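All protein chains but one are shown at their positions in the complex.
Showing subunit A:
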Amino acid sequence: MTENNSWPLFEVFVRSSRGLSHVHAGSLHAPDAEMAVRNARDLYTRRNEGVSLWVVKSADIITSDPDSKDQFFESPKGKDYRHATYYTKSEGVKHL
């Protein structure tokens, strides 16, 4: 009953049309990468949702540490001057 155990998990990324990035669609189990791509086609592009697919083993994805998310993403905070909206004196000036 547990023969499926050895099938790794893959994350699936779909490019919905030319000019757009691949976006995470979901995941699936497959014995190898080739089957993962075929299964991904059947599972995530049954209605022309994609023109290109990426699959990657979930175990191969390196992520930021979930326990330090606040510190990790802290540096942009308080740096409003990185946004155009910070500069208000030019309000009303055209094409700026």
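Rule of thumb we're sticking to: a contact is a pair of C-beta atoms (placed from the backbone, for glycine too) under 8 Å apart; a residue touches a chain by one contact, two chains touch by 3 or more; residues count from 1.
Heads up, the rule we're going with is that contacts and distances are computed from a predicted model.
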Omitted chain, identified by the protein name its UniProt record gives, among "4Fe-4S ferredoxin-type domain-containing protein", "Osmoprotectant transport system ATP-binding protein", "Phenylacetate-CoA oxygenase subunit PaaA" or "ABC-type polar-amino-acid transporter": "Phenylacetate-CoA oxygenase subunit PaaA"
Touch with the omitted chain, as defined above, among A:21, A:63 or A:85: A:63
Listed residues A:18, A:46 or A:95, member touching the removed chain: A:46
On subunit A, residues whose C-beta touches the chain left out of the figure: 1-7, 9, 11, 24, 26-29, 31-32, 35, 42-43, 46-47, 58-59, 61-63, 65-67
